[in-house]
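A protein chain is absent from this complex, but the other protein chains hold their places.
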Amino acid sequence: MSLNSRTALLIPGLLLGYASEAWANLTLNMPVGVTDISHKIYQLHMTVLWICVVIGIIVFSIMFYAIIFHRKSVGHQAAQFHESTKVEIIWTIIPFIILIVMAVPATKTLLAMDDITDSDLTIKVTGYMWRWHYEYIGTNVSFMSELSTPYEQIINRDAKDEHYLREVNNPLVLPINKKIRFLMTGNDVIHSWWVPELAVKKDAIPGFINETWTRINTPGIYRGQCAELCGARHGFMPIVVQAVSEQEFQTWLAAQQQQANK
Amino acid sequence: MTTEHTYPHGIKRWLFSTNHKDIGTMYLWLSFIMFLVGGASAMLIRAELFKPGSNLVTPEFFNQLTTMHGLIMVFGAVMPAFVGFANWMIPLMIGAPDMAMPRMNNWSFWILPVAFSMLISTMFMQGGGPNFGWTFYAPLSTTYGPLSTDFFVFSVHLMGISSIMGAINIIATILNMRASSMSLMQMPMFCWTWLITAFLLLAVMPVLAGAVTMVLADRHLGTSFFEAGGGGDPVLFQHVFWFFGHPEVYIIILPAFGIISEIIPTFSRKKLFGYHSMVYATASIALLSFVVWAHHMFTTGMPLAGELFFMYMTMLIAVPTGVKVFNWVSTMFKGALTFETPMLFAIAFIILFTMGGFTGLMLAMAPADFQYHDSYFVVAHFHYVMVAGSLMAIFGGTYYWLPKWSGHMYSETLGKFHFWLTLISFNVTFFPMHFVGLAGMPRRIPDYALQFTEFNQLASIGAFTFGLSQIFFLFIVIKTIRGGKPAPARVWEDAKGLTWEIPSPAPHHTFTIPPQWN
Partner (left out) sequence: MELTANNIFVCYALLFCAIIFALILIFVKKQKLLRNLLLTIIGMAGFSFALVPLYNVFCDVTGLNGKLDLTVQSAKNQHLDYSRTITVEFVVNHNHEMPWEFKPKHKSLTLHPGQLATTAYFARNTTKRTMTAQAIPSIAPSRVSKFFKKTECFCFSSQKLGPGESAYLTLSFYLHPDIPKDVQRLTLAYTIFDVTKSDNQQEHDHG
């Protein structure tokens, strides 16, 4: 969020504690994320949310006004009006206009998400029951990425560590500031690859490939999960993306290539 | 005036009933039993989700629980409840002696205990019950579904036949058996919403039957409609299913709209605002419901044109829905309001259903849906519209009409207690789900990452309370049926319509001679 909108939202943000970015990174709200698209999606989400909150407050205030002041017990007599074409037209047109206002940023964001040209790197992601497979297209590098939370933690014999159920043996290492294209497919049933902080979610469908992309702005570790019911261990096939600088990525990739060539 | 005749008593009265009141009663009891069964599965789900790693049930069984919960609540609790209301109230509201086809009405009902016994028995079959979610996507259901999947298919066919026959009956009754001089634009709004719902049912239950038959074919007849290996496409399943699935959720809410449209005017002592507009809005919602199905599929790899189309169409539904909410509020405004239990539920409906509508609008925004889809945000949304929506309307309607059905007033104190308990525990259960969904918790998982713990615990506590509250409701209903202050014909001071001209309890046969209306 830019400085201006952050300041503007400070008062309602303080009041409701929901809009400011500090709260955004608690587990109360969608993450703002680390890509331009994730920022756009967050903005769209907050815009629509606020519009809905305002409409809700207006409509419910009118209703509560009636509940308090138009009750029989305070002696209010019922009026007789029961229709008005004018009013029906007004409250059809105004919501329609509000929808058009919402549709503009939504369309723009969708158009931005649809542009998969000029990518720097392609990763083929394959969903298996119940783990992910990554292949760096154009290299020999490919590996399985499986849940690495120890069984003892899942059955409560050991205390759970911080990243319980969201850690893997081989994370997907990606360079920042590069446009990364994903080809998603499924090995057996439909899975879905979701990393909230990248705002990437795409179904992995057996027999088909789906295309999507991301460009990560900030290095870090980003965790996600499978988002389509795929059998018993659907909740146990997480995703970990490790975003690093371009040099670190090249070094890592070269080492992986060497290992693969052995 | 009613004609006396000897009608069967005991088992025969119920097994062979052709009486709309008795059949309505049976539907309502079936629905309540299914509600408790579906509720039990929900309690187990929330117990498992009370903390990470609770291991109360295996992940395999958890998937069966979530599947059963969805199927039973949608097909066994909500839909039969509304059909029960339709059976009881439509003939009374239009001054008809019974439904158009009373024998078919009997079959419509009795298919259901068979269907649900079969469905529930699948949990005890080898391999367990269906475990692929109520949406049974292929190839999880086709290639990897357990043996019981075929019984699931059969029971869905039976439910579909029941719904279709019921829909035919309702349409024929409303179109052909209204009291003379009652035009369509003069009948109660509940009849309108059910008329439109019945058309939706006729249009889409056959499509569900097709989908489920194709699943059976893929499993056993060597076809591969939904498997790429044989030239098919898993996404085709989603298109066929959701072509049924989206109108289905309007089937679930439209009768609720009708009930609310009956309750609000009575307790506002003011006619429903904008009757014509309400009819057109309901019809618009029904028509639009046919062109929005792929908003459940934004992440499947749809091309841009498709995403835009379905986004815009879905957003459009907000317009007629908003019109209905404004009309209800305008009915209340400058009325003379009292707040008996039915009115409390109706007011809660308006607020909470609207909140569910708002999250629905958020979900319609396709780019944002990439973050919401298959997360607990969606779970929160549909529970707001289906529980705070449909279920609260069912509660409201029960309190509203129970005195007419039983002849006794329910205890207003107990009713209000049930209301507040339900309202608060509902919100404690489902409001936190918005947050964990936004924070990244996916649906249909038996165990979760640590940061989701607090809100899940809150939700579970709310759920247990909500469940107990409904046992309390059962107690209230039984107590009322067995005795209570005798209810007059016009149970509620300003209730209007033919329903309130007949005695309470309503005699076994009513309007055997068409009434003079208006």
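Structural remarks
Residue numbering begins at 1 within each chain, and the chains themselves are lettered A and B in the order written.
Keep in mind that, in the parts below, contacts are C-beta pairs under 8 Å (C-beta built on N, C-alpha and C of every residue); 3 or more make two chains touch, one makes a residue touch a chain.
Please read all numbers here as calculations on a predicted model, not as lab measurements.
Among the chains on display, the ones the left-out chain touches in the entire complex are A, B. In the complete complex, the hidden chain is touched by one of A:S145, A:T185, A:T214 or A:Q256, namely A:T185.
Screening B:I45, B:A115, B:L140 or B:V207 for touch with the missing chain picks out B:V207. Only one of the listed residues, B:A47, B:M118 or B:A172, touches the absent chain: B:A172.
Only one residue from B:W14, B:F82, B:F225 or B:Y250 touches the chain missing from this view: B:F225.
In the full complex, chain A touches the omitted chain through residues 116-119, 122, 124, 126, 137-138, 183, 185, 187-188, 206-211. Taking the complete complex into account, residues 164, 167-168, 171-172, 175-176, 202-211, 213-214, 217, 221-225, 228-233, 235-236, 239-240, 243, 301-303, 306 of chain B touch the chain not shown.
Keep in mind that, in the parts below, only the chains that are shown with their structure count from here on.
Centroid to centroid, with C-alpha atoms defining each point, chain A and chain B lie 30 Å apart.
The touching residues of chain A, when paired with chain B in their complex, are 27-31, 37, 40-41, 44-45, 48-49, 52, 55-56, 59-60, 62-63, 65-67, 70-73, 76-84, 87-88, 91-92, 95-96, 99, 102-103, 106-107, 109-111, 113-114, 153-156, 160, 162-166, 184, 188-190, 192, 194, 196, 199-203, 205-208, 210-211, 223-236. Against chain A, in their complex, chain B makes its touches with residues 52-53, 55, 58-60, 63, 131-133, 137, 139-140, 143-144, 227-229, 233-235, 268-277, 299-301, 304, 307-308, 311-312, 315-316, 318-319, 322-323, 325-326, 329-339, 347, 350-351, 354-355, 358, 361-362, 365-368, 370-371, 373-375, 435-436, 438-440, 442-452, 455.
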